[in-house]
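Just one protein chain is left out here, and the rest sit where they should.
Naming follows writing order (A and B), and every chain is counted from residue 1.
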Amino acid sequence: MVRLPRFFGKKRGHRRTGSQALASLGDGAFHAVLLVAGLVFGGVLLSGLAVPEWRINHHFTPTTCTILGKGLVRRTFTEPAGGTTSTWQPCLRVRYEANGQPTEAWTQPSRTTLTSDRDEAVGRLTAWRLGQNVSGWYDPTNSATVVLERGYNWWMWLLALLLPGALLAFGGSGLMRAIRRWGRSEERSAVLSRFTDLLDPLANGPPQAADHPGVPTCDNLVNSPGTFLAYRLPIESPESWTLLGFGLFALLWNSVLTVLAIGAGLDLLGGRTDWLLLALLVPFAIVGIAGIVIFVRRLVLATAIGTTQVEIAAQPLRPGQSYELLLAHGGSGTLESLAMDLELEEQATFRQGTDTRIEKLIIWRKPIQSWRDLNLAPGTRFEARATVTIPDLAMHSFTSEHNAVRWSLVVRGTPVRWPPFVRSFPLVVFPAEATP
Amino acid sequence: MSFVAETFPSSPRVFVQFCHGDRRYNPLDTLDVHYQVDGLGDETVRAVERTVLWYTEGKGEEDLGVHFFERIIDRQRLPPEAVLEGFATRLPLSPLSYEGVIVKIRWCVRVRFFFGGGRDFVSEHEFTVGRIPPACIPATTP
Partner (left out) sequence: MTDGTTSAAMTTRLPTNPFSTRFTRPGMLPPLDDDGVPVDVGRLLTGLHPGGAAIEGPHGHGKTNLLHAVLAAAVVAGRPTSFLRVGSRGWAWRALSMIGLARPGTVVGIDGWELLPAGLAGLLRVAATCRQATIVATTHRPAHMPVLARCETSPRLLAAIVDRLPAHGGCIAEADIDEAFHRHDGNVREALYDLYDRFERRVR
């Protein structure tokens, strides 16, 4: 029996680990291939298309061209199965003055006039008259090169930047990740350099507060001022995401349905009946209508219950400190109960093979304040002030790639005739002020 | 000073001294560590890495953050020439050691020895930062 490497030792404290040979050499090679492909592709596009176009717009010298003749350039291709195909390119013979010398040359009137239809190519030449004077630009380093049109082809630039850019970014970051891990201890791999940060920003994990490793940044919590207190807290409502999801589904589905219905309608007007399309439209329409109904029902539910806002006097929070809160709830109707709690939740993510397992556990909850039988009038909102105290020895907020400890204010309400709702407002708690 | 030795059969033994006997530290404290390795036999140490880091433990995948890292390849500072080595670092403000239910945060000193043939041996010594009490399991948990 082959002796297995001794990283199976069960004792902690000391352990001997095996070779790092399981590190992903193949993964690194894959990303290296992508990176090289990005460089080659980018190089070809830049040198063959982008750079010549940039030179025309920046380096070519203006002149006036006189059209002396018209013609077509034919390019013939032999197909693998036999036979040939031809493309036709309109071109013009022009005379112009370049570097003080009269010069004659053939040029293309436009960059997009290549066609496989000879008659069409001839037709395009009719717009140009012999003897006509037109603006042109010649290459000062090669006066025989002249163009009659300038400007940028934005699609080409987009292609030149996007495709190689994506290959370079994906390949570069993956290769950097593989290099950083290859043959290194996990501690050394975890020490990030500025260079690898630049190429692989995702390696840092979630954004962290300055000088507080592992503590999430609260930038997103302080960018919205409150009406009475310093900050209005962002809401984390699963209901909002569900509503958005149903809305997007209804929009996309019914857009497709509309396009199909217009096509079927035009066919009918033209005296043709596509029975297959009509048969498909019926179940599509049923799903589309159901999507709209569900979305509208959710929307009515969300608006009938009303919006909830929470404002807080300071951010970030510190253990042992108390902070003033404002809870505001709009809408109409009666709320049987409304309660606000302070909660601490742990979240652990484990990815195994194709499974991702996320577990959340609320490990601590403290009621802040609750209200009963609230009658909400349209046009006004319920407002109440409260105070939240972070316990002295509370754990601070924590976030890493797969684990988190989260603080939040959670508002739970039970409207009359509507289902109960839960709305969560995240907080960031820093560690208590340290004294060296 | 505390003096702790953990052993593993047929393996080197690493003795670690912490400047706080109870291995309890506060944020911004200076962590002063000395270590000594024994039982290397004929093995040649090619490099040593000393790291102060935090890692997560629990039901999620293990994350880690390195606070201090040093790789030594100078022969004069490697065993057997160097008998007792040490290093010091000022601890950061966070994260604090945490005894959660499904997420725990541990701080430790790791000393990793690299031998010929790509093999290595790591010794891990835990300490705590801060004074957060263990979390309790809520009564509603099944």
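What we mean here is this: a residue touches a chain if its C-beta (ideal position, glycine included) is under 8 Å from a C-beta of that chain, and two chains touch if they have at least 3 such contacts.
What you are looking at is a predicted structure, and each value in this text was computed from that prediction instead of being measured.
Taking the complete complex into account, B:Thr128 is the one of B:Gln36, B:Thr51 or B:Thr128 that touches the chain left out.
In the complete complex, the hidden chain is touched by one of B:Asp29, B:Glu43 or B:Glu57, namely B:Glu57.
When the full complex is taken into account, the listed residue touching the unshown chain is A:Phe30, out of A:Phe30, A:Trp182 or A:Trp371. Residue positions on chain A in contact with the hidden chain: 1-5, 7-8, 10-12, 18-19, 21-22, 24-27, 29-30, 33, 350, 352-355, 364, 366, 391-394, in rising order.
Counting over the whole complex, chain B has residues 24, 57-62, 97, 99, 101-102, 104, 126, 128, 130-137, 141-142 touching the chain that is not drawn.
Operating definition for what follows: only the chains that are shown with their structure count from here on.
Residues of chain A that touch chain B in their complex: 9, 11-21, 183, 185-188, 190-191, 205, 211-215, 344, 346-351, 359, 361-365, 393-396, 398, 400-405, 430-431, 434-436.
Against chain A, the residues of chain B that register as touching in their complex are 6-8, 11-14, 26-29, 49, 51, 53-54, 56, 58-67, 69, 71, 92-96, 98, 100-103, 105, 110, 112, 117-125, 130-133, 135-138, 141.
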